[in-house]
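Can you read through this structure? Questions will come right after.
The complex appears here minus one protein chain, its other protein chains still in place.
Now for chain A:
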Amino acid sequence: MGEATPLWAPIALLGALCALGLAAAVLDAVLSGLPTASHPGDAVESPLRSGPLSAAGDPFREAARLLVQQRRRTSLADTLLVRVGVCGLLVVAVLAGVVLPLGDRPVADLAAGVVWFNAMEVGAWGALWLTGWGANSVYPLVGGYRFLAQGMAYELPHMFALITAALGAGSLRVGDVVAAQRGLWFAVWMPVAFAVYLVSALAMAFWGPMRGPVGPDIAGGVRAELSGPDRLLFQAGRHLLLAVVAAAAVPLFLGGGAGPLLPPWLWTSLKTAAVLALLVWSGRGLPTVRMDRFMWLSWLVLIPAALAQLLVVAVVVG
């Protein structure tokens, strides 16, 4: 384990994740003010706004509104399960981050850090389904099942992409994966695994083309009945989860804190921000993928491609 983790490390992690999550929300709001290919009319829809810049304040206004909003209740809701789900989403996102090094070392330097990260991500399945189930309302339930039904189609390519990076380094420790990329970033010599990681990470964070569980076609899905502080917590958890999957791409595929001139923590932050911006943009720039199409894509394209990449890496390393 080496020397003890300094006290500021968990605080720095929380601060960094919150800043990234907030940045994602602001960028998303700004993008929503711009016309895009899939939503050409979005810019016209909100006449109160003067432009994308004033949209940047929307997440703050929304957070303040939710803080004072009174809770809306549904009949016969399972409040305990909803609370576990809403808080759980936030908790697993933060816990997934503890194995990611911000500078030189992570908060918890686990020997099986990659497995820890994946286990915490999968915890988001439970959180999402509980939130959808507990409300005793049809649209949240549909949203929860949308996620769960795709669970394996999301998780298997994701797991193979993570394993490929670990295999390239010969270790499940995130720090070793970073160290193995001193010569060449994994994103460069295992591009298929990197691409599969990005797609499946978007899916695990139910963002972008895989926003089905919270899609507008089912009135917001899982979060349809959430109001007030519950909704604020859920939204925060969702943004933190996106931030953490973006942050994981950096030590796993983009060389971690390596880079000229700047200190490691700054490089890590810059790379994370770039990946996060790409993921957030995909939410506005790309249409939602229909569930059966993603099923087809995942099982017939992503999994075989990830396996082929795994084989190539195994041959090169072995």
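The definition used in the following text is that a residue touches a chain if its C-beta (ideal position, glycine included) is under 8 Å from a C-beta of that chain, and two chains touch if they have at least 3 such contacts; residues count from 1.
Note that in this section contacts and distances are computed from a predicted model.
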item: Absent chain [UniProt protein name; select from "Tetrathionate reductase subunit B", "Phosphonate C-P lyase system protein PhnK", "Anti-anti-sigma factor" or "NADH-quinone oxidoreductase subunit J"]; value: "NADH-quinone oxidoreductase subunit J"
item: Touching the absent chain when the full complex is considered, from A:91, A:148 or A:179; value: A:148
item: Residue among A:12, A:295 or A:312 touching the omitted chain; value: A:295
item: Touching the absent chain when the full complex is considered, from A:10, A:103 or A:126; value: A:126
item: Residue, one of A:67, A:111, A:184 or A:308, that touches the chain absent here; value: A:111
item: Among A:5, A:54 or A:136, the residue in touch with the chain that has been omitted; value: A:136
item: Sites on chain A contacted by the missing partner chain, in the whole complex; value: 76, 78, 80-81, 84, 110-112, 115-116, 118-119, 122-123, 125-126, 129-130, 133-134, 136, 145, 148-149, 151-152, 155, 172, 292-293, 295-297, 299-300, 303-304, 307
